[in-house]
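Note that one protein chain is taken out, while the other chains of the complex remain in position.
In order of appearance the chains are A, B and C, and numbering begins at 1 in each one.
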Amino acid sequence: MKKRALQTTVGTVHPDALAYTAGRDIELDQALVSADCAGTAAHVTMLSRMPVKPRLISGTERNKIVRELAAILRDAARGSFRIGLEDQDVHLAVERRLTAKLGELGKKVHTGRSRNDQVAVALQIFTKEQLLATMEEGLSLVQALLDLARRHRTVPMVGRTHMQPAMPSSVGLWASAFAENLLDDLELLPAAYRQSDRCALGAAAGYGVPLPIDRKLTARLLGFEEPSHNVLYASVSRGRNAMVALAMLSGIMTTLSSLAQDLLLYSLPEFGYFLLPAAYGTGSSIMPQKRNPDVLELVRARAGAVAGEWVRVMAVLKGLPSGYNRDLQETKEPLMRGFDTTRASLRILAPVIRGMKTREKALLAGFTPAVFATDAALDLVRQGVPFRDAYRRVKTSLDELTMPDPGDALARKKHWGAPAGLDFKWTRRRVDRLTRFAEKSRRQWRVALKRLFGGSFHERRH
Amino acid sequence: MKKRALQTTVGTVHPDALAYTAGRDIELDQALVSADCAGTAAHVTMLSRMPVKPRLISGTERNKIVRELAAILRDAARGSFRIGLEDQDVHLAVERRLTAKLGELGKKVHTGRSRNDQVAVALQIFTKEQLLATMEEGLSLVQALLDLARRHRTVPMVGRTHMQPAMPSSVGLWASAFAENLLDDLELLPAAYRQSDRCALGAAAGYGVPLPIDRKLTARLLGFEEPSHNVLYASVSRGRNAMVALAMLSGIMTTLSSLAQDLLLYSLPEFGYFLLPAAYGTGSSIMPQKRNPDVLELVRARAGAVAGEWVRVMAVLKGLPSGYNRDLQETKEPLMRGFDTTRASLRILAPVIRGMKTREKALLAGFTPAVFATDAALDLVRQGVPFRDAYRRVKTSLDELTMPDPGDALARKKHWGAPAGLDFKWTRRRVDRLTRFAEKSRRQWRVALKRLFGGSFHERRH
Amino acid sequence: MKKRALQTTVGTVHPDALAYTAGRDIELDQALVSADCAGTAAHVTMLSRMPVKPRLISGTERNKIVRELAAILRDAARGSFRIGLEDQDVHLAVERRLTAKLGELGKKVHTGRSRNDQVAVALQIFTKEQLLATMEEGLSLVQALLDLARRHRTVPMVGRTHMQPAMPSSVGLWASAFAENLLDDLELLPAAYRQSDRCALGAAAGYGVPLPIDRKLTARLLGFEEPSHNVLYASVSRGRNAMVALAMLSGIMTTLSSLAQDLLLYSLPEFGYFLLPAAYGTGSSIMPQKRNPDVLELVRARAGAVAGEWVRVMAVLKGLPSGYNRDLQETKEPLMRGFDTTRASLRILAPVIRGMKTREKALLAGFTPAVFATDAALDLVRQGVPFRDAYRRVKTSLDELTMPDPGDALARKKHWGAPAGLDFKWTRRRVDRLTRFAEKSRRQWRVALKRLFGGSFHERRH
Partner (left out) sequence: MKKRALQTTVGTVHPDALAYTAGRDIELDQALVSADCAGTAAHVTMLSRMPVKPRLISGTERNKIVRELAAILRDAARGSFRIGLEDQDVHLAVERRLTAKLGELGKKVHTGRSRNDQVAVALQIFTKEQLLATMEEGLSLVQALLDLARRHRTVPMVGRTHMQPAMPSSVGLWASAFAENLLDDLELLPAAYRQSDRCALGAAAGYGVPLPIDRKLTARLLGFEEPSHNVLYASVSRGRNAMVALAMLSGIMTTLSSLAQDLLLYSLPEFGYFLLPAAYGTGSSIMPQKRNPDVLELVRARAGAVAGEWVRVMAVLKGLPSGYNRDLQETKEPLMRGFDTTRASLRILAPVIRGMKTREKALLAGFTPAVFATDAALDLVRQGVPFRDAYRRVKTSLDELTMPDPGDALARKKHWGAPAGLDFKWTRRRVDRLTRFAEKSRRQWRVALKRLFGGSFHERRH
């Protein structure tokens, strides 16, 4: 069957080519409707204030457009705004709707703008919002881990190196180690946020326009810190911004995969340290006795998925010539999938951590005298024996080691950060700092939306 | 809002956990309906012949089940067989349907089988089918390239190294180089095919069953070369089979990305060697004059996507303990996406190659006397000058080089594989060998299906 | 030939196992000598002040040790401090030397410390130093690009999208786009720096020690911002710190690979925009006329190398159980290689940029009337035509476009960040901010070293 070329907003295209180029955009772009409408609203507001004669767009015209954009937002919230294959993406779908409803007026909105900067600013808004959501959901898991740590700060647990029993430790140290790891991961996010906080609008196709557009105004209207500067760089920075975000998301997932691995290990009957909440496991189709920790296995596995998305973006960008290339489109899906997977993993782990039970008896059963060998050597050191000699002396008489009370042994390690020296206030301060950052940034966007659309619009969270 | 745990075929599960674990399976598994139905038909056929008293399943029962499986296949072809979230995947959906229609009988089909080997065999059938389709679509592109090469075997084109003009070459050499590259990529596929051609059915959950199941029979019924052997390995080999296939697909995509890069480059106005078919480009939203080669840019970019899928699978498998782990589920989507992207890219390039025009004038304009410097040095060699001296002599008098007719220069390079020494029969034989492999393998599967379902069933190609 | 087990500092090991586990450590660890000596000096200083009776190490003993460490530093600077295979790594080599020279005293230095925190702190010092060097070398390349941009801010150059001619642009816009891209990359480094600026010393094997060690003191002595907190996390954070640094280095390399690709493209005879400095190219073994831009090709290629190192570290960490695992050793080499490659690439590109020539005639020759199509459409917009209509009108009469003076066209794009609206002061401020960060951080480390070793020691830069 011979297929006929399709007429689209940007020319006649073979339907196979259209299907190949649009890819999954039609589906993915649903997540960008509000960002695109906001960007368009800011752009036409700026056009309406541009000091040229005749005015490109009048104030009344601007209001008409913004009202229709608000209507699109409402439709999108209801699920009734659809992007068609002939639109190719959300941006042309919005423009088509405006033209359908407002006629001539709709044809003006693209003045002094290109799809490049339009996509770029929509992705910046999306990325900022997703980074904040990741931060919030990450902090919620941090909190669950810290709560667990605080409740179990004196509960002994064998500390391991090389997976083997090594030294006395505590459930508190174990849980708060993951909390701090995750905090480190999350504390990188503001750096990515700031790089997406320079508004690309006005870069056009990467070379600016011969019109006195006011990029500082549109940046302010959209709640950005400032406009981006070099228009050529602005038109392509979305690729590397995706790579930066994915590196950080991949870092989070790597941390979560280790946490999952520990939970999987320590809830095996051979350890029995932890009892996972039953509702987060699934059964077997053949083995009646099984209750499998699928959620944790998938968290572990999906760290690979997000890393794969990073590789994908890196491979797209490597050696790409300057100026916009369609290759950049291929950085959108990985970014979106990266956020989806990471956020879902953070959200699913929080109730697992909150619902898990620790079994002190099993934890104590893990201790043997050998676990206290280093403590014994250091006791000799306190008596004046050089460490290497103390080490050797203990090593040659391991059988003579006696087993102290693990709790007592823990209590002796009280320096900064040791099992008995955990400073939860210090961690609290770090959590608070990030929380404030997220709240402040959320507020800026809410204020911007209200200013643009007059408060009649309630954003839907993704 | 507090969510309630859901009752599923394999136990009570929190809806968030169900959503997280099912992932995109419900959607992806549509591609596995026919493979799962065939696997189930073979399994119950074998059960019906098992020499135990009482018979686990009678011949009549077997026929009832197989008829219902054929009905599912027809529904799936019509798009009316749906997998629900409570099913988790195609396998439980098929079992649920059988039980709904056949009552008690449906509950018997899972005898001596686990979801592990059920998934494993379905993925083997899927993988084999996809490898063949990739081979066929790849060969079609090879053919397009060879046709181009044959038609332009004497059309001069500057040969390049380091992207810089280097030596006289031909469009024929250029096009057939990509054909051979792709042939090498495709010739690896049979090795992957053979590794998926050992039927995993009967491995159960990886430890076999205490029933006299006949694995050689089910393997034969499904058109496999033989059953897999070690049941533990059989239950997990799907992960590494996906990794093997993705490595090969990634190889194909890497080749295509270079081809795309060359086409992008040589169709720039600065070169003008090639004119791409207009229907495979798209326009710009801001620049009226543009016709962009988006298809080629996306082929180039999507090589990164398939590589990312390989990384994803590798990261899932690395360090995974033996025995089935749910992590393996995360190797299914990358495999499916890898096939989708690679096959679509092969298919979209074939008409581009067939539709492109070469512009001899522009090709000739690329020649300068310097391109013939090596030929000049070798002429001196023929007169007895040692090569290094000839090289130096030409180097110090580059300005004196004259420009011969490029066609004449080409005609002098006639050794095996050189511009004037291309042996299209040799390439033809390689194409034929692969074609025969694909045809023979297709036939085996068709015969198997016919035997299982009695010819009433027509497979839908994916 | 049967090999005999070797006696090492930490036990009897089969020589094959020793070779396999030591890997390239012996060679790599040369870069860590000064960091390890500083760490050891800080540790023994702290031990000498520990308020226990009897003192673990007296002030005099402390001075002896520190003097010997300073001697090791001098030997290392001269290249005469060697690490042997039986040492396994720098840490045991230093301890062995101390014991060889100071007898009993040497055996005391490892009191209250493990190789884990010893390696961790050495790598933190190394990482901080390398991040600063990367920043400095990156800023130097930024400066070269900005100088080029400033000198060519009004030199016209065809702006491209999809590699195709698109709109009027300038060499200034092109060069400063890469400068800003690189600045964004570099501005992430302080975030990585800060995460390595929490001193891990005192974490011991990840579980602290039952001694009143003063972690705040050692952190201060080594010029760190503060000690790390949770000792378990501190003992393993080196892995994720390497992953964070490599993500950033990979970002830099990706940027450089695009810059290299542009330079390769634009210096082809078909463009001739740029003339690369001859001393940075190499010749061909067979073609007398060739001068190949190998340096740029290798920059382009090595972006892949650094990305590969990131994947390597990610794959090591994914799913790793908590507590120190030897796997972490495999994150050291990628980190070191990542810094090596990135820094060498930054350093080699700076003189290429400074030495390249731009050829205005060739740049102008690239312009055609079509490049001004968007400008023509916007001129119609200024006359009141809606943009979509103007776009269509220009599109249907592309042949009638006339060619304005490219310089004039450029001068009309003067909004923020456009070719005629570049604000070099804004960029300058960003450069200055990073420079100050690097200088301040350098100073802290110099001051720390001076305090520890009494100024008799001059650090060698890597």
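Operating definition for what follows: a contact is a pair of C-beta atoms (placed from the backbone, for glycine too) under 8 Å apart; a residue touches a chain by one contact, two chains touch by 3 or more.
What you are looking at is a predicted structure, and each value in this text was computed from that prediction instead of being measured.
Note on the undisplayed chain: of the listed residues C:43, C:312, C:388 or C:430, the one touching it is C:312. The residue touching the chain not shown here, chosen from B:120, B:167 or B:348, is B:167. Within the set C:33, C:90 or C:295, the residue that contacts the chain not displayed is C:295. Looking at B:59, B:421 or B:454, the residue that reaches the missing chain in the full complex is B:421. Shown as candidates are B:45, B:267, B:325 or B:441; the residue that touches the absent chain is B:325.
Chain A residues in contact with the hidden partner, per the touch definition given at the top, are 161-167, 264-265, 268-271, 284, 286-290, 292-294, 297, 311, 314-315, 318-320, 366, 368, 370-371, 373-374, 376-377, 391-392, 394-395, 398, 401. Residues of chain C in contact with the chain left out of this view: 5, 8-14, 16-18, 20-21, 23, 88, 91-92, 110, 113-116, 118, 204-205, 278-287, 291-292, 294-295, 297-298, 300-305, 307-316, 325-330, 334, 344-345, 347-348, 351. If you put the missing chain back, the residues of chain B touching it would be 52, 54, 56, 99, 104-112, 116, 159-163, 166-169, 173-174, 176-181, 184-185, 187-188, 191, 195, 202-216, 227-234, 236-237, 240, 243-244, 247-248, 250-251, 254-255, 257-262, 265, 300, 303-304, 307, 310-311, 314-315, 317-326, 374-375, 378, 381-382, 384, 386-389, 391, 409, 412-419, 421-423, 426-427.
As a convention for this text, only the chains that are shown with their structure count from here on.
The chain closest to the protein's centre is A, with centres computed as averages of CA atoms. Chain centre most remote from that of chain B: C (centre = mean of CA atoms). Rounded to a whole number, the gap between the C-alpha centres of chain B and chain C is 38 angstrom.
Mean C-alpha positions place chain A and chain C at a centre distance of 24 Å. The residues of chain B that reach two or more other chains are 284, 286-287, 292, 294, 297, 311, 314-315, listed in rising order.
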